[in-house]
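Taking it in order: structure first as structure tokens, then the write-up.
And then chain A:
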Amino acid sequence: MVETMILVPGRSQKQGTSLVAGKLKDEYKRVTSTAELNEKDMRRLKLKDGDKIRLKSDVGQTVVTCIAKKDADLPSGMIFIPYGPPSSELMAHDTAGSGMPLSKHMEVKVSKV
Partner candidate 1 sequence: MSSELKIVNGRVYDPKNNIDGKVQDVYVRDGKIVESVSSSATKIDAHGMVVMPGAVDIHCHIAGPKVNLARKLQPEDHRLDVHPKTAVTRSGTGGVVPSTFATGYRYATMGYTTAMEAAVPPITARHVLEELDDTPVIDKGFYVLLGNNAFLYKLLKEGRKKEFQEAVAWWIDSVHGYALKLVNPGSDELWKGRKNANITDVNEKIDHYDITPMHVIESFIEAADELGLPHPPHIHCNNLGHSGNISTTLDTMKAAEGRRVHMAHIQFHSFGGEINKNAVSGVKPIIDFINANENITTDVGQVMFGKATAMTADAPLAWMLRNVKFNKWVNADTECESGCGIIPFSYQESVYTHALQWAMGLELFLMSKDPWRVLLSTDHPNGGSFMSYPKLIKLLMDSAYRKEAIEHVNQKAINKTVLRELTREYTLSEIAIITRAGPARALGLENKGHLGRGADADITIYTEEEDKEQMFNAPRYVIKDGVLVIKDHEFATDHKGKILHCKPGYNADIADEIEPFFEDYYSVKFSNYAVSEDYLHHHEVIPTHPKDS
Partner candidate 2 sequence: MVEATQTKSKESKNIKIVKDATCTFCGCVCDDMELTVDLDEHRITKAKKACVLGRAWFYEHTIDDRPVVLIDGKEATLEEGIETAAQVLVDAKFPITYGLSDSTCEAQRVAVEIMDIINGSIDTTTSVCHGPSGMAFQGVGESTATLGEIKNRADLVIYWGGNPAESHPRHFTKYAVTPKGMYIPNGKKDRTVVLVDVRRTPSTPLADIFVLIKPGKDFEVLWALRALVKGKKISENIEKDTGVSREVLDDLVSRMKNAQYGVLFFGMGLTMTRGRHFNSGAILSLASDLNEFTHFVAKPVRGHGNVTGADNVVSWQTGYPFGVNFNRGFPRFNPGEFTTTDVFSRGEADAAMIIASDPASNFPKKAIEHMKKIPIISLDAKDTCTSKIAKVRFAVATYGINTGGTVYRMDDVPISLRPAFDSPFPSDQEVLEGIRNRVKELLKGDKARLAA
């Protein structure tokens, strides 16, 4: 099953602490390739915590691990992921005359690996 969702990358505390430890270290890689999904969305997509999902945008794709978030915390149709190389992979380069790529609101196709 493939669904279109909105990916919102952002900062998290773990992303911050693992970043100073070193971007080439495993912890940073793990943190930035773990995506949060709405629990209902996960059920519908037949996903459980720790499953791998493929995120695909117009410019790239990446495989990340998913974990469930309560419906009240993360609205259905949204995915949160800490900034990092996987989210960059999906980012389009057009900045619309601003210098800023759209890094916090990306339409992605989600599928179970």
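For anyone wondering why these and not others, all candidates are chains of the complex that A comes from, given by their letters.
Operating definition for what follows: contacts are C-beta pairs under 8 Å (C-beta built on N, C-alpha and C of every residue); 3 or more make two chains touch, one makes a residue touch a chain; residues count from 1.
Values in this document were obtained by computation on a predicted structure and should not be read as measured data.
> Quickly now, which of 1 or 2 touches chain A in the complex? Give its number.
It is candidate 2 that touches chain A.
> Sort out for me which residues of chain A touch candidate 2 in the complex.
Residue positions touching the partner: 6, 8, 10-13, 16-17, 20-24, 59-60, 72-75, 78, 80, 83-85, 88-89, 91-105.
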